[in-house]
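Here it is: the structure, laid out below.
The complex is shown incomplete by one protein chain, all other protein chains being positioned as in the whole.
What follows is chain A.
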Amino acid sequence: MEVGMLPISASKRGKLLAAGYTTLDAIARASPTHLARDIDVSESEATEILNLASKPSALERPNGSHTAVVGGGQTAWDMLNDEKFSSYITTSCADLDNILGGGIKCKEVTEIGGVPGIGKTQIGIQLAVNVQIPQEYGGLGGKAIYIDTEGSFMVERVLQIAEACIEDMAEYSRHFHKDFQACDVKMHPNNILENIFYFRVCSYTEQIALINYLDKFITENKDVKILIVDSVTFHFRQDFDDMALRTRLLSEMALKLMKLAKKFRLAVVMFNQVTTKHIEGSFQLTLALGDSWSHSCTNRIILFWNGNERHAFIDKSPSLKSASAPYSVTTRGIRNSTSSCKRIKMM
């Protein structure tokens, strides 16, 4: 651990180094008064530096107890127990849910990419509606944030999908409660539309600003369970000349999205566009924004045409095996492919 890693201003860091405090241990041993005198700052500022320098030194202290040795840490066993209660958001396509282990997973960042017209926005709208399925129907009963950079969010389509979702829930209710009094589905399409928070982003600056602001927004609006960015690509592809700056900004944005997912236990879904890549004398389709961006998401799903069917392929995931599943875009939203067996959709 070096002084250079402290989150303090550059001039203070320079003063510390000039005064001979080259390691955190050296700082931690000093008293606030000595430190203040040596680097010519106020005593309160010196106390602040000491606090920062003392935090990581817990790593060096031996500790035999089962409690976390470092603040904010978590044992693998605790994490395993947490994951047993993971929440999923159904895609309304049973085949796709199966290869995803139940749907889009909360607390993770999922990237979905595909060619134009494959149905990315349709999936986004479907997820924004499905996150609101009440818990008694196997859903989360949460709200959705939809960040629209391309202007493709069509509220008429949301209404169609919401109505179809309510009809499916009514069907589900009748099927499983036929021996009892039928439970009325009390949701109305307007309720579903009211719980989708829509932001129209018109430049990459607004995109960065909005993602910075979401921490506060989600704190104020409880029950948000999904954040959809449709697409993360558009403004960073159109407006940039400085590619190094683009990479840095995208990396910071990705980290903030991961932090939001963990902190608020919500699912983050980002859509990406495709581009062509020249490899070994031939062209191949690949997701846009380059190789650096590929590291930013936990799960990556690629949508593609397989013959006459839309398919989703799990290209990258730490916990799911590579698999492909067919799906279709119908007037009622995302559903199983019509060529597969006509199973009843169990939410």
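Rule of thumb we're sticking to: a residue touches a chain if its C-beta (ideal position, glycine included) is under 8 Å from a C-beta of that chain, and two chains touch if they have at least 3 such contacts; residues count from 1.
Here is the rule we use: contacts and distances are computed from a predicted model.
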item	value
Complex member absent from the view - protein name from UniProt, among "GINS complex subunit 2", "2-oxoisovalerate dehydrogenase subunit alpha", "Ribosomal RNA-processing protein 40" or "RecA family profile 1 domain-containing protein"	"RecA family profile 1 domain-containing protein"
Absent-chain contact - pick from A:Ala28, A:Ala170 or A:Leu193	A:Leu193
Interface with the unshown chain - residue positions in chain A	7-12, 115-117, 121-122, 125, 128, 146, 150-159, 190, 192-203, 205-206, 208-213, 215-217, 231, 233-235, 237-239, 245, 248-249, 251-252, 273-277, 279, 282-286, 302, 304-309, 313, 315, 322, 328-331
